[in-house]
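As you look at this complex, bear in mind that one protein chain is not there, while each of the others sits in place.
For clarity, chains are labelled A and B in written order, and residue numbers in each chain start from 1.
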Amino acid sequence: MSGAGPATRGAAGFRLRRHGPLATGLTLILLLAGVALVSLVWTPFPPSKMQIMHKLKPPFEVGLLGTDQYGRDVLSMLMAGAWNSLSIALFAVALGAGIGVVIGLAAAAWRGVLETVTMRGCDVIFAVPPILSAMMLGAFIGPGRWTAIFAIATFMVPVFTRITVGAARQVWTRDFILAARAAGKGALLISWQHVLPNIVGPIIVQVTIQLGLAILTEAGLSFLGLGLPPPAPSWGRMLAESQTFLRVAPWLAILPGLAVALSVLGFNLIGDGLRDRLDPRQRGHA
Amino acid sequence: MALLDIRGITRVYGGRTPFGLEPPFTALDNVSFSVSAGSIHGLVGESGSGKSTLARIVMALDRPTTGDIFLEGQSLFSLPARVLKRRRRDFQMVFQDPLASLDPRYTVARIVAEPLHVLEQKPRSDEVRQKVVDSLGQVGLSADALDRFPHEFSGGQRQRIAFARALITRPKLVVADEPVSALDLSVQAQVLNLIMDMREKFGTAFLFISHDLAVVEAIADQVTVMRHGRIVETGTVEDVFDRPQQAYTRELLAAQLPLK
Partner (left out) sequence: MTSAPLLRVDDLAVSLRLADGRLLPILSDISFAIGRGETLGIVGESGSGKTILSLAVIGLLPESAVVSGQILFDGKPLTGLDDKSLCRIRGSRIGMIFQEPTAALNPAMTIADQVAEGIVLHRGNSWREARRQAIELLDRVRIDQAVRRADDYPHELSGGQRQRVGIAIALALEPELLIADEPTTALDATVQREVLGILTEFVREKDMALMLVSHNLGVVAHMASRMLVLYAGTRMEEGETADVLGDPRNPYTRGLLAALPGRTGRGRRMASIRGTVPSLAHLPPGCRFAGRCPDEIPLCSQDEPGWRAFGAARGVRCLRALTTESV
């Protein structure tokens, strides 16, 4: 492993380097998930409740984290926003991964024209940024939860397709696949029984990374007004609305921004940690 | 009638494909020979000789460009897919790399039982388990291997698992593609003895593919020498090793490093 200084040599250092990122990432995300779930049953104040007399109060005065221009409690909005961001991200990634992996497995199994068409299709979708496809979708079905989900998922499908095709093709070259064919199994059965279980590693890593990206994209969409419409709380929109009050109430911008950053960081750390655990395990010692 | 009759197998890669013209490469050129029931038939050749390509074609995992494979007189490539699948119980394969030929995510029990998929009547799960235990016993592994994973075993043991898998349907023919090349010397001897035991006990014929002439000489009855996709020479072990007819065969024999 690279970057080993005197502080991280030796047994304890080894353990720190190996488990550090994963543990930190898990902590952050568990915190996020916890807050999101709690927000379903309780928030300090109702997130949309406007108390104009308490508008633009700094943290620790009224609410724990202050209030916005309408007197809404920032902490409550962040909590509810956490649920929205997380649920949209989860749905989008589930949809994208579900479709992408199936297409990828098929392309790797049957190759030929199917594979070529699939890969070029991915190229086409990659050419369109998710923000743009969100705007186009928004024009058709109006802004909202499902627009965001579909827009983000559209971009996820080719990501997972590519990963799957790459990993699956490698598995297909291995002898145990030949052995399965010698046992009379067809491509469909082999894809399900042998290929998929052997590529879950890279797929799971990708899922965690894409979850982080999904949260970021959702925030971006909301920032542009293409995500959840008001009054549903959303980090992105909080960021957008905070622009005018940057001088007098900086916490209105810092806090949701921090929330997004920490969430993305958390998922990335998990993804990195998982990736490290999965690879050296296979390579073993010298 | 021979157990396995390889007739005029030619395999050409490339040529016209949906994506244009690729330079054609002839991996096999009119290869023909037979394997008798219960014999151990060695197939020797260096890299690029086409022996692995031939192995895949004999196993009907790849279609030849021309030619056919006859198993007990029945043409494999004329069979409808369903019938071919059932016929697979009679011919199975063992691969070179014991680690790569076992799915790392499968337990030994599942691995060894896999060929039972070709049977018309799928046995009940307790019958399956018994067959697996029996097959493992034949290759010298105990039943406590059942629920373990390939990475928990040594190279030699993994290769035994591969043999247990190949033998579970009591095939008449086992195609062994470099089965001992990746094994240590001491383990190699164990696996070679296993092959000879299987032949004696069940009358299983082996198409034993190897680049190591010493190994082939030690266990084979018949030998076929290949080079660049063509057959150079075929005959009994005595014929080919003691009285080689072709210059290439002599070259191969001369390249061996004797001990002392």
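Some points to look at:
One rule holds in what follows: contacts are C-beta pairs under 8 Å (C-beta built on N, C-alpha and C of every residue); 3 or more make two chains touch, one makes a residue touch a chain.
The model shown is predicted, which means the values in this text are computed figures rather than measured ones.
Interface note for the absent chain: among B:L192, B:I209 or B:I231, the touching residue is B:L192. Among B:M59, B:V174 or B:L213, only B:L213 touches the chain left out of the display. Residues of subunit B that touch the chain left out of view are 46-48, 154-157, 184-190, 192-193, 196, 211-215, 217-219, 221, 237, 251-252, 255-260.
One rule holds for everything that comes next: only the chains that are shown with their structure count from here on.
As a whole-number value, the distance joining the C-alpha centres of subunit A and subunit B reads 47 Å.
For subunit A in complex with subunit B, the residues that touch the partner chain are 112-113, 116, 174-176, 178-185, 194, 197-198. Put simply, subunit B touches subunit A in their complex at residues 18-19, 56, 59, 61, 85-86, 88, 92-93, 95-97, 100-105, 114-118, 162, 165.
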